[in-house]
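All protein chains but one are shown at their positions in the complex.
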Amino acid sequence: MIEFFQAIADPAVVATVLRVMTPLLLAALGVLISDRAGVLNIGMEGIMLSGALIGVLVSAATANPFLGLFAALIGGGMLGALMALFINGLGTQFIITGIALNMAALAATTLGLFLATGDKGMSGALQSGVLPNIDIPLLGGIPVLGPLLSGHHMLTYVAILAVPTVAIMLARTPFGLHIRAVGSDPKAAAAAGVSRNRVQFHALTLSGVFGGAAGAYLSMGYVSWFAQNMTAGRGFIALAAEVMGMGTAWGTFAAAAVLGIAETVAITMQTKGLPNELMQMIPYIVPAVMLTVYAARRQAKARSNS
Amino acid sequence: MTRSILAGLTEFALTALVIVLVILAVLVPVALSQPDPFEVLRLFVLGPFGTIRHMGNILEAATPAMMTGLAATIIFRAGMFNLGVEGSFFLGGLAAAATAVLLPLTGFVATPAAILVGALVGSLACIVPGYLRVRFGASEMVNSLVLNFAFLFAGVYFLNYVLRDPNAGALMSYKLPADFTLDRLLQGTRLHTGVIIAFVACILGGIWLYGTRSGLNVRIVGSSPGFASHLGLASSKLLMQAQVAGGLIAGMAGAIEVLGLYSRFSWTALPGLGWTGITVAILARENPFLVIPAALFLAYLQVGGDMLARNLDVPSEIVGLVTAAILLAVTAAAIFRHPAFLRLIRDIKGQERGA
Partner (left out) sequence: MAEGPIVSFRQVGKTYPNGTVALTDASFDIRRGSIHAICGENGAGKSTLMKILFGLESPSAGQVFIDGAAADTATPDFAGKHGIGMVHQHFSLVPILTVTENIILGHEPRSSIFIDRTKARRQVVELSERFDLAVDPDARTDTLSVAAQQKVEILKALSRDTRLLILDEPTAVLSPPEIEELFNRLRDLRAAGMTILFISHKLHEVRALAETVTVLRAGKVVGTTPLAEVDDAEITRMVMGRDVDVPRRQRQTTSAPVVLELAKVSTRSHDPADRIEDISLSIRADEIVGIAGVDGSGQRGLVSVLSGLMHPASGSIRLSGADMSRAAAPAWRKAGLAYLPADRYAQGGTASLSLADNAIAGTDGDKALQWGPFLRRGAIRQRVQQMIADYAVRAGGTGERLDSLSGGNAQKLIAARELAGSPKLLIADQPTRGVDVAAAALLHGRIDQAARNGAAVLLITADLDELLRLADRVLVLFNGRIVADLANHAGLTPAALGPYMLGLEKAS
């Protein structure tokens, strides 16, 4: 047990947890915003994948990873907006819209990669940049805590700062209030003059921006390449994380942290010689188990109430 | 009666028109980027009908699409958004390969046994999320999405540690014994007897859904839970029946795909044919009989895409874009629930009743 806690406090372990948690957290916050507005973003997987490719392409073209990140954010936002246009403009169901976006993104990113590099698998031929880690000057100097808090990836800090930001946005701003109202009861919101279409458009756009950031992190966070289908279901795990987080930013943070720890355990165990594939299952089984336990408890509670 | 048929044809015509427009919307920009735009369109549209061999390719590609489409249809008909078909397809293929490699079966029982094991094991990926929904109320959609990957890695583990041929170089299984293959039907293609199974399955699925009591009850539960409880139907049991049936078919689809096309099992990622099945099911308006033409149509697009890839510098992924766009277009309420269109359909039908 003591060994376990020592392992947990190890700066290297903390760094790994944060590293694997970052894209999940960004994507899950994006899913959260869409879900609170009543249009769960199933297309997160596809938006992340698109963001990852756009980031690499723009970064390679401009030799500037920040421009790549910026383009990924814009691209993600545009895909989210496109979903909203389909859902509220053409009347497609949001689940099918998300599935279609995922299919289209997988095809389009492979296509885009091929057009840019002549290769369908990897973008190795492109000279793409890496977004930097940030050393926090004073914090880094503190013993014990310093190495835990400083020196992580810039998007890791962004993701963690996004948690209170999203929480405050939802709780304290007119936009957040409108999101909660539309997601909970669109008719009542409409009676108060709050338009569902407009709010869901903005919410999905913002959700897409988060997805773009999560995707950019995958292709420009620690590596400098894009690979076909490199999200590998992380968008779906983010979906599960959001559901586990019970619709709050802090809950989503906790769920993403649990999943990050699960993945870290999986990675650590792999290095200890346990079968790679079984460990890779962990981040997918944990959300299913937690989701089910949560649902079972809610059901039991509902029964005892009636 | 004739007017009902006319109304159906009108609806079909609108669907066809929308699909043609969508294909053109994706394809024309691509064609214009090529030196000979008309050749692109010609190859894509007419190419698949060019030779018997290419038409065989359509049937070959339609085989898994029909079966996963049927599986998704049955699951959706019960009102569940269980996306486990993808995982079932993968597991089914793996389990069939495992049966072939590990069990000392020979002769005419070998292939059916492998398909059966594939169906049984594969069905798990649909049953688990379905059960968690019926028993605990956990979202079958989110659970199936993540569990698909859990089943994938469990399968890859099994492949790596049990089935792997150390002499094969890459990660793949031992060779599947010759008794465990489906016979080829057409020289020069990989078309195999699985296509017959797929056709028969869709027809049987249609007969079950429309021609049996339990099929009717599943449709009632799926379309109106309130009516089902008014009738006192055992809703949970019916829901699970549909998940099991869908899972078995999807698992069988994977088994047939592996036994029919490959000499070794080598999937290390989800093959994506479950998603094709979902598209087929939605395109077929969740009717098992219509699954056949819907799957053939998507297969035709796939072969058209392959021909572009082979003959011109256009990657076949263009088909993924076309499929996604079609999926959105045919579910757009703004088109198919448009008041003007509904009125047209009502008018066509209405005159019959007035007469």
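Each chain carries a letter (A and B) given by its place in the written order, and its residues are counted from 1.
The rule is short, and it goes like this: a residue touches a chain if its C-beta (ideal position, glycine included) is under 8 Å from a C-beta of that chain, and two chains touch if they have at least 3 such contacts.
These numbers come from a predicted model, not from an experiment.
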item	value
Contact with the hidden chain (one of A:I74, A:L177 or A:A257)	A:L177
Omitted-chain contact residue, chosen from A:D10, A:D119, A:D135 or A:D185	A:D185
Contacting the left-out chain in the complete assembly, out of B:F12, B:F49, B:Y161 or B:F227	B:F227
Residues of chain B in contact with the chain not shown	1, 3-4, 211-214, 216-217, 219-220, 223-224, 226-227, 229-233, 349, 352-353
Chain A residues that touch the omitted chain in the full complex	172-174, 177-178, 180-181, 184-185, 187-189, 191-194
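Just so we're on the same page, only the chains that are shown with their structure count from here on.
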item	value
Between chain B and chain A, distance of the C-alpha-averaged centres to the nearest whole Å	29
List of chain A residues in touch with chain B within their complex	42, 86, 89-93, 95-97, 99-104, 106-108, 110-111, 114, 120, 229, 232-233, 236-237, 239-240, 243, 275-278, 280-281, 284-285, 287-288, 291-292, 294-296, 298-299
Residues on chain B engaged by chain A in the complex (per definition of touch)	81, 129, 132, 136-139, 141-143, 145-150, 153-154, 156-157, 160-161, 269, 272, 275, 278-279, 282, 315, 317-321, 323-325, 327-328, 331-335, 337
